[in-house]
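A single protein chain has been omitted from the complex, and every remaining protein chain is retained in its original position.
We call the chains A and B, going by the order they appear; numbering starts again at 1 in every chain.
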Amino acid sequence: MTQIAQERATPLPRKAAVQAERLSWMLGITAILGFLYLPIAVLVTFSFNTSRSLTWPMSGLTLDWYKKLASNDQLIDAFFNSVYVATSATSLTLIIGVPAAIALDRIDFPGKGLFRKLILLPIALPGIITGISMLILFRAIGFNLSLEAVIVGHATALLAVVVTQVYARLQRLPPSLAEASADLGASGLQTFFWVTLPNIRTAVIGSGMLAFTLSFDEIPVTFFLTGRDNTLPMYIWSTMRRGLTPEINAIGSLIVLMSAILIFLSVMLLRDKTKPKK
Amino acid sequence: MSAPLSVRLKRAAVLSPPLLWTFVFMFIPYAILFVYSFWVQKYPTFQPAFQFGNYLQIATDPQYLRVLLRTLKIALFVSLGSALIAYPYAYFLVFKVRRPGFRLALYMAVVAPLWVSYLLRAYTWKIILGTTGILNSFLMSIGVLSEPSSVFLYNQTAMIITLIYVFIPFMVMPIYAVLEKIPKSLIEASSDLGVGRFRTFLMVTLPLSIPGIVAGFTMTFTLTFGDFIAPILVGGPDGLMIANVIASQFGAALNWPLGSALALVMLMIVLTIITISDRFERLGQGKFA
Partner (left out) sequence: MTTIIETKNLTKKYGDVTGVDDISLSVEEGEFVTLLGPSGCGKSTLLRMLGGFEEPTQGRIMLAGCDVTDVPPSKRAVNMVFQDYALFPHLSAGKNVGYGLRVSGMAKREVIAKSREALALVGLEDRFDAAPHMLSGGQRQRVALARAIVRRPRVLLLDEPLSALDANLREQMQIELKHLHTKVGLTFILVTHDQTEALTMSDRVIVMRNGKIVQSGSPQDLYENPRTGYVAGFIGNTNLFRSRVETEAGKSVITCFGQPLAAPEKSASLSGHDALFGFRPEKAALVSNTEQPRQNTLRGTLADVLYHGKSARLVVDLGPERFVVDVPISDVSGVSGLPQVGDPVALNIEPHNIMVLEDEVTG
């Protein structure tokens, strides 16, 4: 009785307090989202600016900068170099990384602790260290700095990404699945392709896509290992150092668009439909 | 009794590619880096030696110490700033948003920029904060400023803002993961015991989320610590960080031995931070058991 009476006595101030709290949350979250997306909006908006200078207010709308991109051979070369590097590095890192994750999960061998530490190191280590240590190696063995050197560098740096994700998935996979497969007469290879791989598929695809994006975007390692050929980020980097133009914004906008498509695809793909309910 | 030969052969087939790769492309390069750090520079090349001159130079030459301290300071500010923004955001997602779809959308909103080029995300701040940049021209057009101000770009604040912007997803992700795992019953139990909401946060939620904060802190700290792009883009002369100094030793200065020693110092600092944070995270484990 008294409790009901109390609640009746104070409905208005409580409601106001709740609303004030809600409002402040909304404002705060909106501010954070603004902080995250206004810069990207600025990047995209100014790619349509008629004037060469990036100042407010915009001088007018144009698609000229995009047209200029289409005839920029250096840019197009850099783009295809990046596709080449990212595709190769991703394939390599998956070929090495998936067995590495399986080894960490299933096999005991001497030096496993050191192997685990080494292979996971690049995820925490600044890229510059991977970059310079590989630079030193390639110089020592006389391997020319080139896109191929960059590929090896990326594959090494991104190994940790693939290994952690695939390993985490393997850990969630009950060991009894592989045992059941062997029990039912399957060979090691049959078990891998028919049981293990289908169950870690999403982790392999997901980490592969992540590795591709990171490789496509990579600077610190590329910076030290590339030869005459530029990757896309290195090309943008050198353009930026020469001066700021809406042309860079146009490249940026296209990259934002590509990223958005990739994000959408990955969300669609990685939606784990076969989640076992426990 | 050891495994049959066929099993051992299969194991070797699985093991050898990754083992070989890590040995050749990770172990050996780090080892050479280590060896080089004791060599001497003899312009235009360098010679094998075993001496601690490079380390001595780093320890005694005030310019290296200054850069090192500055890098640590900036990394600290970036991590702190990210945590201050990321924590309320993650908290809001986990405890205030009811619809799972909306929660996922807001989560993706923070994580998605990771897929957009790092370089471009740093670059946008350069065009926003620049002397002739968008912020300046905007403030002039609305009459706040009468002439462009250079206070925005080429200083450490600009760098900190840019780096927070670039690395904040790495702070949101672990904090969100930890908050999400806190059983709601714990918070209900606390309020059931008559503890107010703010004290419940201080005494239950916050302590339980420390492992996530530590993980985020470690990520943003080490990422900032090794960054050499932002200083060049928005940092200005007093914004150079340790990675820039290393890069220049392998570039223009052509002093690989000194660069290697600096890289090893950086490596040691990063490893120390990771080890400490590992301890912290392990302390937090088993709390939800």
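The rule is simple: a contact is a pair of C-beta atoms (placed from the backbone, for glycine too) under 8 Å apart; a residue touches a chain by one contact, two chains touch by 3 or more.
None of these values were measured; they are calculated from a predicted model.
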Query - Residue touching the undisplayed chain, where the options are A:Thr30, A:Asn144, A:Gln171 or A:Gln190 - result: A:Gln190
**Report entry** Touch criterion as defined above, residue of A:Leu114, A:Leu177 or A:Leu265 at the omitted chain
**Finding:** A:Leu177
**Report entry** Contact set of chain A toward the excluded chain (per top definition)
**Finding:** 174, 176-177, 179-187, 190, 194-195, 198-199, 274-277
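Throughout what follows, only the chains that are shown with their structure count from here on.
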Query raised in the report: Quick one: in the complex, what on chain A touches chain B?
Result: 25, 28-29, 32-33, 35-37, 39-40, 42-43, 46, 53-57, 95-97, 99-100, 102-103, 107, 109, 115, 118-119, 121-122, 124-129, 132-137, 140, 152, 156, 159, 188, 213, 216-217, 219-220, 223-224, 233, 236-237, 240-241, 244, 248-249, 252, 255-256, 259-260, 262-263, 267
Requested in this report: Under the touch definition given earlier, write down the residues of chain B that touch chain A in their complex.
Outcome: 10-11, 14-15, 17-19, 21-22, 25-30, 32-33, 36, 85, 88-89, 92, 96, 106, 108-110, 112-113, 115-121, 123-128, 130, 132-134, 136-138, 141, 165, 168, 218-219, 222-223, 225-229, 232-233, 243, 246-247, 250, 256, 259-260, 263, 266-267, 270, 274
